Every structure is written in C-alpha cells, then in structure tokens.
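All protein chains but one are shown in place.
Per-chain residue numbering starts at 1, and chain names A and B are given in the order in which the chains are listed.
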Amino acid sequence: MTVVIQDLSYAYPDGDWALRELSLHVQPGEFLSIMGANGAGKSTLCLALNGIVPQATGGRIRGNVTINGLNTKEHSVATFSKQVGIVFQNPEAQLFSVNVEAEVAFGLENLGLPREEMQERIDWALKLLKIEPLRHRSPSQLSGGERQRLAIASVLAMTPPFLVLDEPSANLDSNGKRELLAALQDLKGTSGLTVIMAEHETELIAEFFDRVAVLDRGRLVRLEPPERLFADVSGMHALGLGVPQVSEVAACLNGEFGTDLSLTRYQEAHRNLKLVSDSN
Amino acid sequence: MQLKAESMSVSPEFYIPGRSWLHDTDPRAKLLMLALTVMLLLMFQNLWVMLVAWFLILGVHRSAKVPRDRILFLLRALLPVTILMPIIWLIFYPAGEVILSFGFINIHGESLAIGLTVALRIQVMTFAIFALLFTTDTDTLMQGLVRLRMPYTWGLMLSLALRYVPNFVGSYTSIQQAQQARGLEYASARGLNRVREMMPVLVPMIIGSFRRSEQMAIALEARGFGAPGVQRTFLKAIRMRRLDWAFIALILVVTLGLITLNVLYEFGTDPLSLFP
Partner (left out) sequence: MTEIESRKLRFSYSENDDVLKSVSIQIDKGEFVALIGQNGSGKTTLAKHLIGLLRPNEGTVLIQGEDIRDQPVGEIARRVGYVFQNPDHQIFSATLREEISYGPQNLQIGKADIDLRTEQAMERFDLTGHAEQQPAMLSYGLRRKVALASIYAMDPQIWILDEPTGGLDWRSEQETMTLLHELNEAGKTIVLITHDMRIVAEHAERCIVMSKGRVVASDATRQIMEQDEALDILPPQVWRLGRALNLQRVPLTVEAFCREFGKHLAAESGVDVGLP
C-alpha cells in the first residue's frame, strides 16, 4: 500500500524538465512534506501523484509513478481519485456547489455510489473535519479556513488512503492556518491515512511531518526528518529555503556559545532552553 | 503552476429558497410547463388573452412566494421593452381605426393592441422562465435535464458557467482597481479607442478565466469526474410524485384545449376580438 516514484522526469509541453530523475518511496501512514523554491516542481510532483501529470497535462514523461501497484500512465485519473485525493491552494477553483453537503457529495456521485452510502460518507467526512454545523451553508459564506476544510472533506469522503495537499495554507490568514493545523492534527489520528503536503511554512512542517522531501529545480536533493533538515540552516538558505525560527535560534546560539542545540519545534525549544538557563 | 485565491463572490443562483407548490414540483414537470407555455404564447395574438396570461403568471409567482422586490425588479428591467413595442408598432405598422389624435400623431387602435400584445408576450415569457429559475436550484434543474437525457457534462458546464459569472464580473472590479493604481483612466468614450483603453482590464480578465478553467478542470478530474463506465448517481435524487403527474396531465389538457380553440375556432388569433 504505497506510493513509489521511480526515476520520474517530466516536462510540460513546450517547457523545460520540471522534474528530473526523481525517486521516492512514500511509507504508508507517513506525513511527508515537499519543500522547494517557487518553480522547483512541488505542484508538478503533486499532480504526478494521481495521473493528472501526464494524462491531463501532456508533455514528456520518463520513469514511473505507481500508486498501490497501479501505474499513473496506464489508468484513468478517475481511477486514481479513489486512491489519491488532492486539495489545491485556491478553494475558488475547487468549490462550486450550492452548499457544503452538495460539495462533499460531488465526488461520491461521480463514483456512482448508492445514496445511503453517500450519506454515510458525507456525515463521516463533515464530522472528521468539524464542519458538520455548516452542512447547509453556501461555500461563499465560509471563511478561508473553513473552505480548505471543506475541500479536504470533499476529497476524503472518497476514502482515498493518500491525501495530497498543494500549499493549502498559502491563502489563509493566521486563524485559517490554525484551523488547518487542527484539522491536520485530527487527520494524523485517523488510522491509515498517508498525507503528502507541499508547503513553505516551515513551522507547520516541523510540527506534523515525519519526513521532508526538498526539491531544487526538479531534483530531489534532500529527504530527511525535519529535525535533521532544519538543523542545517545554512544548507537550507543555500537552497533558497527557510527554517523555523527556533532552528535559527539554535544555530545562532551554537555559533555564539558553542552549544550543541538542535531545535525544530516551539515546545521543544522552550524546554531545552529552560534547561540550559536553569543549569547555569 | 500557481493557484492563487480571490475573494469568492456570492453564488449567482436566481433560486429563491422556500417551500411552495411550485418549489416542490419536479423540475421535469416545470420544464414541460415552460416549453408548452412558450409554444402557446407564440400561437396567440390576442391582447385580452395575453393580459389574462400576464395576470396568471404573476399569480403563479405570488403563489410560489416569490418576494415582491424580485417581481418588481423584473418588471423594471422589462419596462423599456414594454414601452418600446407599442411605440414601434404605432410608428411603423399603423393599422386599424384611429382611436386618438394629437395633431399629427394618430393612435391606431389595432397597432396599439398588437404592440401591447408583443410587449406582454415578452413579459409573460420572461416571467415563465423565471418561475422556473426562482423555484428550482441549479443542481435540481441540472438533474432534471440529465434525467431527460441531456448529457451530464453539459449540465455541469452550464452550472459551472452560471456559478462563475459573478467571479468573472467581480474580477473586473479588482483588475480595474489594480490598473487604476497604475494610472489607468478612461478618456475616450467611444468605439475602438475605448476597447484599446480597456485592454489593461480585459486581458487580465481573460487570462484569469483561462487559468481558472484549467485549475477547475484538474480539480474536477481529481474528484473522479468522467470516470469511464460509471453511471453517475445523485444525492438528492428527484422523483416524480403523483402530484407531478397530475400537474403534467392538467397542463397537457389545458394546452390541448387551447390549441383546439386556436386552430379550429381561431380563438385568440386576432389582436382585438377573441373569436374573429
């Protein structure tokens, strides 16, 4: 039950190679983040995970992406919609129904499910994302955070074992980001769900993700747990990427006082620094 | 590929949520009613018939609990046409006896009747269409059309188009503001020059629509749209009730009756007299 990417290279029609010889093996149940500068290929990689690349986008492709044994070049995108759910940055381009319930129903209707089963799955998805009270509201009346949760719910209702999110927090204000975080927290508790998320917000990544895949101009250049990745502050900066502030603090303190700190999360930083100052 | 958000505008539905006999009627029955109404309207030329039809359709709207302000909005929108039609007929197609005279201007009875009939027909047709749109939400309407054998893709295209009209219109404002902030001003009011001046607003609007359509298409596919070999189902499936069949029977009978009167007895074929 995995996602296997083997030597994947992809170029959009009349474009340069957007992905170059990428190989990656996603572990079932893991939370994997994809980082990279604008244009590094994060979105392209996300779309390659359900066959949109190359089937809807054309272009040239080499190598393979296999989802649970099915090759994305050989089966329709609709087939993969049951395996991989994708949520995009811009809810505008995904939400179009009359109300929340209808929105979540859309994917299920496409799969031709019987009504009773649809209703069950809708209720389950709404509850999971905590938007049950919004059932009859129009998406235009929802806040940014609520819209993203709706987008996630409408995709999870199809019970894919993999959820892919392409920079979901990009257009959210701080409240919205908080709501998204909480939703991710709940999802982590849901057994069996593998989450792949393209993201810039390092503090978000540090909080929830098991591994980070870093793309640089289409190539996979790092694949590590956030603790190790963010400890290399200068390395990340060289790639044009940031790190959580506490990681910068650790690097700064290590430089100034010769300490050997490695910090990626806030709570951890608080604890460790308190120890340091107490032991003085 | 960057997908950026814009503020979501209000849904463009003409639909007015509510419960009434018309709201509850199956969309297929309503579509049939609309089709027959349009057909009948084209068959009848009589002013009094049109007047009765006008009162009837307004009665339908009121009984469906359509708020007064919506009805007034439509009436106001139709006002220019309503005034224009009789004027056109009086000027270009004078016929019948002169019933009034102001110096040079002669008001011919028959022309006035025809002009008013045309105006009323347009009004009744508009109200008939809106009787459907006000009482049927987009999804239900689409489902009705699909069950009548229209391909689902067309229905989705139509409802997506409707849904994005306000976004498109809204983007005009946002884009115009962005360009005004760089000094855009509309100086010339007319023709090609005006279009050239509007390029800074039109071009981003169009590019934006293309971008959004592309994103939308991908998002739809990613949710299983167009799955081969799958019979699509609907959450809120529409079903004909006995009342709907009765309704259909009623309008068929009335239609047949009116057609008979019209064809055999020339009922309503003359602008002024019912049975010429």
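Quick notes on this structure:
Here is the rule we use: a contact is a pair of C-beta atoms (placed from the backbone, for glycine too) under 8 Å apart; a residue touches a chain by one contact, two chains touch by 3 or more.
All values derive from a computational prediction rather than experimental measurement.
Partners of the chain left out, restricted to shown chains and counted across the full complex, are A, B.
Of the listed positions B:A178, B:V195 or B:L256, the one in contact with the omitted chain in the full complex is B:A178. The chain not shown here is touched by just one of B:P94, B:G109, B:P166 or B:P200, and that residue is B:P200. In the full complex, subunit B makes contact with the omitted chain through residues 2, 4, 6, 171, 174-175, 177-185, 199-204, 207-208, 211. Residues of subunit A that touch the chain left out of view are 36-39, 89, 143-144, 167, 170-171, 173-176, 178, 200, 203, 236-237, 240-242, 244-246, 248-249, 252-253, 256-257, 266, 269-270, 273-274, 276-277, 280.
Throughout what follows, only the chains that are shown with their structure count from here on.
Chain centres here are Cα means. That of subunit A falls 43 Å from that of subunit B.
Note for the complex: subunit A touches subunit B at residues 38, 43-44, 47, 50, 52, 56, 76-79, 81-82, 84-86, 88-98, 101-102, 105-115, 118-119, 122, 138-140, 144, 147, 154-155, 158, 166, 170-171. Contact residues on subunit B toward subunit A in their complex (touch as defined above): 1-6, 8-11, 13, 137-139, 159-160, 163-164, 167, 212, 215-219, 221-228, 230-237.
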